[in-house]
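What you see is the complex with one protein chain gone and the rest in place.
To keep things simple, chains are lettered A, B, C and D as they appear, and every chain counts its residues starting from 1.
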Amino acid sequence: MEITSLLGPIVGVGAVIATALVKDVAISSLYGTSAVIIVGAGTAGAMLVGYPLKDVIFAFKSLGLYLNGPGHKADALITDVERLAQTARKDGFLALEKEVEKVDDVILRKGIRMLVDNTDPSVIQDVLDAEIAMLYEEEEIAAKFWEDIGAFAPTVGIIGAVLGLMVVMLNLQDQSKIGPGIAAAFIATIYGVAVANLFALPAGKKLKRFCHHKKVEREIAAVGVMGIANSVSPKVLVERMKGMAGH
Amino acid sequence: MEITSLLGPIVGVGAVIATALVKDVAISSLYGTSAVIIVGAGTAGAMLVGYPLKDVIFAFKSLGLYLNGPGHKADALITDVERLAQTARKDGFLALEKEVEKVDDVILRKGIRMLVDNTDPSVIQDVLDAEIAMLYEEEEIAAKFWEDIGAFAPTVGIIGAVLGLMVVMLNLQDQSKIGPGIAAAFIATIYGVAVANLFALPAGKKLKRFCHHKKVEREIAAVGVMGIANSVSPKVLVERMKGMAGH
Amino acid sequence: MEITSLLGPIVGVGAVIATALVKDVAISSLYGTSAVIIVGAGTAGAMLVGYPLKDVIFAFKSLGLYLNGPGHKADALITDVERLAQTARKDGFLALEKEVEKVDDVILRKGIRMLVDNTDPSVIQDVLDAEIAMLYEEEEIAAKFWEDIGAFAPTVGIIGAVLGLMVVMLNLQDQSKIGPGIAAAFIATIYGVAVANLFALPAGKKLKRFCHHKKVEREIAAVGVMGIANSVSPKVLVERMKGMAGH
Amino acid sequence: MEITSLLGPIVGVGAVIATALVKDVAISSLYGTSAVIIVGAGTAGAMLVGYPLKDVIFAFKSLGLYLNGPGHKADALITDVERLAQTARKDGFLALEKEVEKVDDVILRKGIRMLVDNTDPSVIQDVLDAEIAMLYEEEEIAAKFWEDIGAFAPTVGIIGAVLGLMVVMLNLQDQSKIGPGIAAAFIATIYGVAVANLFALPAGKKLKRFCHHKKVEREIAAVGVMGIANSVSPKVLVERMKGMAGH
Partner (left out) sequence: MEITSLLGPIVGVGAVIATALVKDVAISSLYGTSAVIIVGAGTAGAMLVGYPLKDVIFAFKSLGLYLNGPGHKADALITDVERLAQTARKDGFLALEKEVEKVDDVILRKGIRMLVDNTDPSVIQDVLDAEIAMLYEEEEIAAKFWEDIGAFAPTVGIIGAVLGLMVVMLNLQDQSKIGPGIAAAFIATIYGVAVANLFALPAGKKLKRFCHHKKVEREIAAVGVMGIANSVSPKVLVERMKGMAGH
């Protein structure tokens, strides 16, 4: 559980509500049906134009990663690699066959299996690198999705605001409606800017960082595999992996 | 058929119309001849300044890719490469000559043909890499074209809005025309922002993603060719290609 | 002749004039002496601060490239390389000496001459790569120049608009001048945005693309030289060059 | 102590206060409770959405680096490397074991220890490169954190300003409140823009530069380790490190 991911939106929305209270704006006047429609459906439309369905679904699923964080698998990974490296040193690569099923990490397991199958190390490196790059690319799409919501929501909000101002301008003769009309037009602006800046843009940034964290852990696993394949001393290998993990 | 590509613009335009309805703006007042002229012809002018005719035509043709998606040829490709790799292993490269005509993928066919012609593998690699890079560059232009429409439409819309406000300012004495005049000026803003954000910008993003997808499939084909050329074991080769394809 | 380069500005300016006509703005009111001064001389000042004289002159000369396009020399180039490669194969590098004077392309001629002089292929590669990079860098400056006009014109236009609004504000008591004063202030905005978006920015993009096209043709020539130097088979060499040229 | 880091905010805030004094704005009217809430808590909310707790804490700790500067360890480092290189030349790598504990720099100590342990030089290079990259990435996050405050504060300030303008619009009938209401709405804009431009954005830039400085010093240490490992002459090694340090 990444506590800031829950706290952040609460603090942000709380700040808007508290400001309204201090300024004596009725909270109810912060709600606008048309603003919900234009910012909600308008941004949804833009995102459907921009992303295939598979990515849209994946982006919403990634809110789990946003809330829970990427976890910290580096320590377990390093322990696993150390044990495997020592086994390989003592009993040869074939002895890894029994161990490989207990390995949790996907990259490490895949790499060790190829090693057991006597695959050429440079091929293993290529396969693992390509897989890590591909996984990172896929996962990063969710981050871009939320950043794009952050890019489109405010501009779509402007469409709503301008539509609201058009209403005012077309009915200028009714002076009592000018003030409330402009106020209502502003709501779409607030929604667009708030959705973008209090959630979508920073959430995209956090997701990008979490994706990067996962990629680094996969790279540590790949370094472990290659270290075993090249018979690097377990001590040096562990030190190198710890360096990459920031210990 | 990529369903979101059809749904997206409908949801986006629907949001604008629904907002107008909720706000009691007559739908007819959303239409403005001068706004159509300035945003339509103005943006068209900018795009003609920015792109040679060949690219303009290609960009509109690419709406087919936007609507249909890039397809999923990776599986067929991997099956083809596996079969070719086994043939090459059993009967040598020359045996690929009969097989090569059945191959659907352009890159794979070109690479295998060069292999059959006994071309040096490093030359094959260079030729395929250059071709993949060139194709990606060409195809990505359509994505940039739509992103540029998204960049120019709102600024051109501003020209229309300012022209509209000029009319109002030159006729300030006629107070009954101020409101409708400003409202009319806003329409060009809405058109510019809507064209950009509800279609052109996100469609450009989706096209870029689809182009990338096609590039990855071509790279998988090239990896297949090089794997066969370097006599990599079919099992490992398939695993590597599947890794790149995200299986 | 690149027809879009002529058509684009006509369509763009036509859109502005048509909009003014539809909106019943007298075309004469689109002209403003002060707007011409601030956008014209102000942007010129910014460009002189930003670019040495040599680049300013070169940028205006590059309007020829903008209008005429980069041409399509790839086919002639490939024919030349094929002939040279066959001569080299049959009669050795020295036989190229008679042929080299007939070669049109600068890079190809330079490379073949070095080959005739018995220069080490890796040195030839370095020399040609450095030259191609340098030429591209020089030529791309014109594209950046026009893009920078597109960046500075609108902000300089804002200075003009604010100056115009200052006049209005300093003479608020004369109400009959408010409207025309604001309208006049807007003209500088229109000039700045129109210069940038209807010409300078997209023309910079097109020039960048044309520079890239010329670079690719030079790279094809360099690949041809290196292919001859490394005795690649003419057939494979032609195929590779065609791949790079997009045939 | 980096004197500009203390002076900068004083000069910036001083400029705002002096401007208010010259313009006869009571300093007290520069304070707004609601502006403090929306810009303070709103930006805090955005930053919590965007950064895990660990990074938030680290970003505030990095204000120490901002205030004190990165120091100048290069000279001491070069002296250390020169001494170690001469020892290694005279007495072999094992003789470095006694010296290594006196070494201050983490990268240098780690590298020399691996050398003493007879680790393969290419492995040492990989380990040190990975560690330097990881440390830089971690430290740079603080710079990005402050730059993001600079990105979010003004947009969150806009939410406050629009909320303030809504209050005015909902109470247009009370004309005496229009002026002060708009003035109050502006305060949130000033806070957002001032926080971003007078502190957060430039402080992020300075932190980025300081992180880069620390990375270069670590790279100098790594070059020193590799120079010793490869028995480069101490004189040449010192010259190279001085070149990197800008002496």
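The rule we apply is simple: contacts are C-beta pairs under 8 Å (C-beta built on N, C-alpha and C of every residue); 3 or more make two chains touch, one makes a residue touch a chain.
Since this is a predicted model, take the numbers as computed values, not measurements.
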Contact set of the excluded chain (shown chains only): C, D
Which of C:7, C:30, C:63 or C:163 contacts the chain that the document leaves out: C:163
Of C:17, C:67, C:94 or C:130, the one touching the omitted chain in the full complex: C:130
Missing-chain contacts mapped onto chain C: 33-34, 37-38, 40-42, 44-53, 55-56, 114, 117, 119, 123, 126-127, 130-131, 134-135, 138, 148, 152, 155-156, 158-160, 162-173
For chain D, the residues touching the chain missing from this view: 2-5, 7-16, 18-20, 22-25, 29, 69, 154, 178-180, 182-183, 186-187, 189-190, 193-194, 196-199, 201-203, 205-206, 209, 216, 223, 232-233, 235-236, 239-240, 243-246
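The rule we apply is simple: only the chains that are shown with their structure count from here on.
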Angle (degrees, nearest 5) of the CA superposition of chain A onto chain C: 145
Farthest-lying chain, centroid of Cα atoms versus that of chain B: D
Where chain C and chain D are represented by their mean Cα positions, the distance between them in whole Å: 39
Distance between chain centroids, defined by C-alpha means - chain B, chain C (Å): 24
Contacts with two or more other chains, residues of chain C listed in rising order: none
Arrangement of touching chains [line / ring / star / complete / other]: line
In contact (per the touch rule at the top): chain pairs: A-B, A-D, B-C
